[in-house]
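All protein chains but one are shown in place.
Now for chain A:
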Amino acid sequence: MELIVALGIGVLTGSGVWLLLRPRTFQVIIGLSLLSYAVNLFIFSTGGLKTGQPPILPPGGEGNLLEYADPLPQALVLTAIVISFATTALFLVVLLAARGLTGTDHVDGRERER
């Protein structure tokens, strides 16, 4: 199980990094999305993988780590998911505005001189 998730994180990171290094802004946006999936999964996985033990307590009870998944990484990732949407939106708008100003969708705002 752990191996599958770890490999998944690796593939997402690899694809994301590859796209991050590409010259077109859209590629970079897609790359950042993939990278944020990978990072969110990684943070989530630091709490350990548990099946069928969501951190939702019975009314009036106290929880422990044997019966429930670690809630802290989940809380961290939950806001990260929402924020990553916001940063994607911001980046998209910046790249659109930059393209309007410079006339190119190259990350440097101008095509490579050859």
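Definition applied: a contact is a pair of C-beta atoms (placed from the backbone, for glycine too) under 8 Å apart; a residue touches a chain by one contact, two chains touch by 3 or more; residues count from 1.
Convention: contacts and distances are computed from a predicted model.
Trainee: Assign the chain not included in the display its UniProt protein name, restricting the answer to "Peroxiredoxin family protein", "RsbRD N-terminal domain-containing protein", "Monovalent cation/H+ antiporter subunit A" or "Thiosulfate reductase cytochrome b subunit".
Mentor: From the choices "Peroxiredoxin family protein", "RsbRD N-terminal domain-containing protein", "Monovalent cation/H+ antiporter subunit A" or "Thiosulfate reductase cytochrome b subunit", the unshown chain carries the UniProt name "Monovalent cation/H+ antiporter subunit A".
Trainee: Which residue numbers on chain A touch the omitted chain?
Mentor: Interface residues of chain A facing the absent chain: 1-24, 26-27, 29-31, 33-34, 37-38, 40-42, 44-65, 68-72, 74-75, 77-79, 81-90, 92-97, 99-101, 103-105, 107-108, 112, 114.
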